[in-house]
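Only one protein chain is missing; all other protein chains are in place.
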């Protein structure tokens, strides 16, 4: 029988499609629903130390080929997230706890709690383009990132992944720093810093003015990052950005991704996107006589 | 009467729409045709010291919302470009000579020739994402960029503009270096580094593997860069990226652009895009009782 | 996609309840909603009380954004995105539509869409006469429209749920549509279960993205914006959080 199972840094996933952070990931019940819809694993909303309201609305702009969002990292904070994890775990798929913080110590504290709550891995959000003091503001400096990875690795026994930003020319340097510090995987990409302006209102639409571009518009950027990362580091890569079909997943895997995440397509295509993609992947594997998806990871690098 | 005239670093443009570099800009006759189609000014293909064939095909990938290209900076070289400029000048609109080089001395040589040929200004391509040794490889380092601007400014009397890349977190630092070195304007953005993969062929589609994303997909990125630049430097900004309609132009101007460039839309919409945009701008100005487009530059920054 | 439009007409539909008709058209199903951006203020969800030719909403003043909306004048600009959500299913043979207060906003286009005065009855309730809205539109589209107010200032005195309960006992319906405050929805659901009539309820939760992404609007795992706002009675019966708690801006549970 064809299996879509993949191994991601030691975690077994029933299929390579993970829910991306920030989409339906704030509450246990919504995470559970995504598991039921067929996702191979779940990444939580990026959780911080304290509850945060996020930015006032508008927090989202819809474009023909994607979204620009500036939610502002809303979330209940790590304490309250315990009960959400309890519920989410009923989905019986690995849960990756996404975390944001400004300094290594806070990342360590958060990661420890996430491990206690039963997370299968940690994803460090070093890449949010629109929250002051967090995310990409720390994620563009290889040294700072190395320090964070070292600290978090020292504090937990589960795999630690770093989610990186494409908004820098230093992506590969940062990724090498993650690998050197013992990080277990790279997740790429987070959103591309962008903006939308209303001509009638003569002002930026988003409350935060700038936000992050996601969806099909950024697929080419994500593919390029994954392809370049595959050539630069040996740890596994998780591809994210504009994935809406099994073909998109195959492109990412051929570029070098061991697994993928899906965010915007949940809004644009609906929750059925997970099962539809898995169906398409299975068909592809049968047609091409593959026994494991591992066989296609990185094949686009051969010449 | 309503006028669309704008001033860009001392150059008078009959309207704010310039042809972007690399599109129909390699031969005098094609530049002339774009002038006849209504463009307010023309930017030439980026010209180097020697003739270059560029990359073999495929050099272009078409996407629903844009293109990914890796032409590889083909061009006849600065000597042979003299006769093209002679022809292009018949269009009676300002011609901005785009140049690429690896070191300041070469930029200086090229700029001197372009001035001799009758260019109204120089645009330095510090931002091409896919030509080894050129473009963005030099354009992400504020110091190196400052040196180039200083040298070129010392060699010509016409305005010198720097075209910058969004593929870095240092955009504003680079722009400030341009301003400090006496640069006359910033042009943003060049393409966003991206890639396309063929599942059937199991390889990148472009000969050069990676290329640059342009068209509507990057409009939000360009708007963000122009908006941020407007807050960071006082020299004028030329907005580029995904412009296809008068509304797009208004968004860029409200974000802070004094003029705009149009590239991909020439392929997607046809040459009529210039006159259609100008028509839309005139209608907007009449409806909103503006006497000069200057009145809307940067208005999205007011709160 | 954001549609930038202007207020074409402003109608005071009731006390503190304002209807805004916009220049922009909006092809939508009854029960769908839009995210309304009031530049410089906020962006909030509003049911479409008018669909087709010109989009229209009916807003009750409860806080900063609804106040700003209520004060808009013809010519003022708003941004609309949508329509979002599923809307009502209207294929039942005999429908009872029940609206409480501004809950009539998503109900009235459904009543009109049935297109057969005999197939749909309407029960309208509010605290007092001033808050009864769309009674005339209802009478134009239905041959049995009844009204209640808490204080008896118009129509019967009592709650709209009591009225709906009586109507279900008096006539045979095979579908109830309901929209109002959550406590009304809760009792209406109870009445429907007791009278053995299936129902659909339009629910509300805090909305940010409106597009099924952020998860801020969930009741249990269901997104009000994308899986609702209209849910079947069975779905609502399965909701642990319905009538009990909601989520605040940080995603923390708050008791209702």
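All chains are identified by letter, namely A, B and C, in their written order; residue positions are counted from 1 within each chain.
Just so we're on the same page, a residue touches a chain if its C-beta (ideal position, glycine included) is under 8 Å from a C-beta of that chain, and two chains touch if they have at least 3 such contacts.
Because the structure is a prediction, the values reported are computed rather than measured.
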| item | value |
| --- | --- |
| Chains on display which the left-out chain touches in the complete complex | B |
| Candidate in contact with the missing chain, chosen from B:23, B:161, B:281 or B:300 | B:23 |
| Omitted-chain contact residue, chosen from B:40, B:76, B:183 or B:241 | B:76 |
| Where the missing chain touches chain B, by residue | 22-27, 29-33, 45, 51-54, 56-64, 67, 69, 71, 74-77, 80, 196, 198-201, 203, 205, 263-264, 266-267, 270 |
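What we mean here is this: only the chains that are shown with their structure count from here on.
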| item | value |
| --- | --- |
| Chain centre separation in whole Å, for chain C relative to chain B (CA means) | 50 |
| Rounded Å distance, chain A centre to chain B centre (Cα mean) | 33 |
| Interface hub residues of chain A, defined as touching at least two other chains | 63-64, 196, 199, 203 |
| Residue numbers of chain C (touch at least two other chains) | 40 |
